[in-house]
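Just below is one structure, and these are the notes that go with it.
Below, a portion of the complex is reproduced, with chain positions unchanged.
By written order: A and B. Residues from 1 in each chain.
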Amino acid sequence: MAGNSFGKVFRITTWGESHGPVVGVVIDGCPPRIPLNETIIQAMLDRRRPGQSAASTSRKEPDHAVILSGVFEGLTTGTPISIMVTNKDAHSDAYKTYQNLYRPGHGDITYQAKYGIRDWRGGGRASARETVGRVAAGAVAKALLERHNIKITAYTIELGGIVATRRDLDIIDQNPFYCPDPEAAKKMEDRVQGVKKAGDSIGGIVEIVAQGVPAGLGEPVFDKLDAELAKALMSIGAVKGVEIGAGFAAAKMLGSQNNDAITPNGFETNNSGGILAGISNGDDITIRVAIKPIPSIRTTQETIDIDGKPTTISVKGRHDIAAIPRVNVVCEAMVNLVIVNYVMGR
Amino acid sequence: MAGNSFGKVFRITTWGESHGPVVGVVIDGCPPRIPLNETIIQAMLDRRRPGQSAASTSRKEPDHAVILSGVFEGLTTGTPISIMVTNKDAHSDAYKTYQNLYRPGHGDITYQAKYGIRDWRGGGRASARETVGRVAAGAVAKALLERHNIKITAYTIELGGIVATRRDLDIIDQNPFYCPDPEAAKKMEDRVQGVKKAGDSIGGIVEIVAQGVPAGLGEPVFDKLDAELAKALMSIGAVKGVEIGAGFAAAKMLGSQNNDAITPNGFETNNSGGILAGISNGDDITIRVAIKPIPSIRTTQETIDIDGKPTTISVKGRHDIAAIPRVNVVCEAMVNLVIVNYVMGR
């Protein structure tokens, strides 16, 4: 079954493996006459690899986006937009050691179970590198939503147990974690350094807020706005949980606490996270996603080889300590993609 | 945009309003020559309304399923299966009081924003009554999965702050909350009684486990098994959060803690919740969903009317104190529907 496309109206299809020659995306359904060039896409791709932090892999991915179709004289034409990014600096040899092993926490064992074959170089299709195409398409969606004054921002509110207590969205680009709390950001950097030394990795929580979304977006009953957001975000490799508004905290509330009182000036609280019965209510849409720690760790772990024999593994090479800096941008891209579909499908 | 269908291979479409004459579902893509009759469907519908608890509405919904097509001489024929349940005991007059008000926490205000019209009787399409069709279809999916020895069970692990500490799945049908911990179940009953007196409502957490799912189900990269589960569950009205395996707890773990070691006999732990890179790994699939408290409460709340003027509301009538008993069965239905699609799409 085909599973590499997302969206019905503004539909994207990503392709490419981590250590193949190129990764890319085709956007089908972008409206015509929208100014678009590679700089717009590059800006979001650059945010995907902050690189300034110990948290990130040292793989050098210059990631230069090239637009191959769908744009004429600086404007979209309504035809499919094909975007490609060449893979560079891929060290496939480093993966040869693991080609007959299943790395714990990775898709090696499940890809083998499903397909009976897998491109073991750099994780192949299951690599985070696949998200390059999502981010490139998300940049186009973002450009469209800006025309509707809709703005989506993702930021880290927890990393390795360190919790951000401030929400200063203006400063998130000033630290490598997209953290809205500068004090927490410093502690996160220390935490990363310590974990790196220990040969381990850490997870965290990303919060996403969508501002300016008009009331009335979402399709009952299965294609609810929150349902699509949950799917879009859970489709990101590292994500293990998604909550909207009060989320799991709502489970402990009374109805009288959880209901958002309605006033002529809007809602008094936002436990709903901006969505009621699957339709936006005009308030900010707030989402949190749980990110698991990077499974590639130097620490020795038990595993089996492809013949089922027990062995151990220590994953060396240039892997991230935390996926969170990159996942922020991918979350942002996915939420842009969800919302642009509803905006265009109205 | 059409949004009332779920699934690509075993595709269901639900229809009907809470106080319309009937609610129903059409199943398109059910394989032929499967024994099916109304008793199989009725069993799951009956679980949807335990009724033995103070938590449940006193609306009497006999909910007799009728199969109108797709079955011939006791076997499915491969053609669409249409199932209907007549609405009975609907007291629409009770809702007249609120027809020009927006009930906080409900979809009244968002349906009005989206459609400019809404059937205010009993919540119309946004009512939990819509889930009758899902449960009927889920019963058919369940019958199919039983032939593959796949079994999905949902149960309440938290209600109004009371947490189940045991997981005795054999006893969940012995209390009105589908709670696997009999001690906790008793406390839950007390909690419900207290909240009912106070004119309020409570939420909780449902856990779902899918046993017997073979390794290799799921479609990278957007139609991952966990992504589809998240969408399916978040599409249930009361659900505000979904987590797989360790879920939000994974955000605080080290990689060395979160990775499930692989042995020749399977995984040593199940933090992944049975899913790696969006594909089942053969272990139990474990999911938890956060259920918000029922928004209909007797407690007086601030709101506005459809002209935007401030007022207050106290929702009387026969509403539940907790959605959780019913949501258990709907969750079970949705997970059955997700998995049957992957099993059939292999």
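Operating definition for what follows: a residue touches a chain if its C-beta (ideal position, glycine included) is under 8 Å from a C-beta of that chain, and two chains touch if they have at least 3 such contacts.
Bear in mind that the values here come from a model prediction, so they are computed numbers and not experimental data.
Because all chains derive from one sequence, the complete complex can be expressed as a copy number, which is 4 in this file against the 2 shown.
Just so we're on the same page, only the chains that are shown with their structure count from here on.
One simple way to say how far apart two chains are is to compare their mean CA positions; for subunit A and subunit B this gives 27 Å.
Of all residues in subunit B, those touching subunit A in their complex are 1-6, 8-9, 14, 102, 104-107, 109-111, 113-114, 125-126, 130, 158, 160-161, 195, 200-205, 215-224, 226-235, 237, 240-264, 268, 271-273, 275-282, 290-297, 299, 301-304, 308-310, 345.
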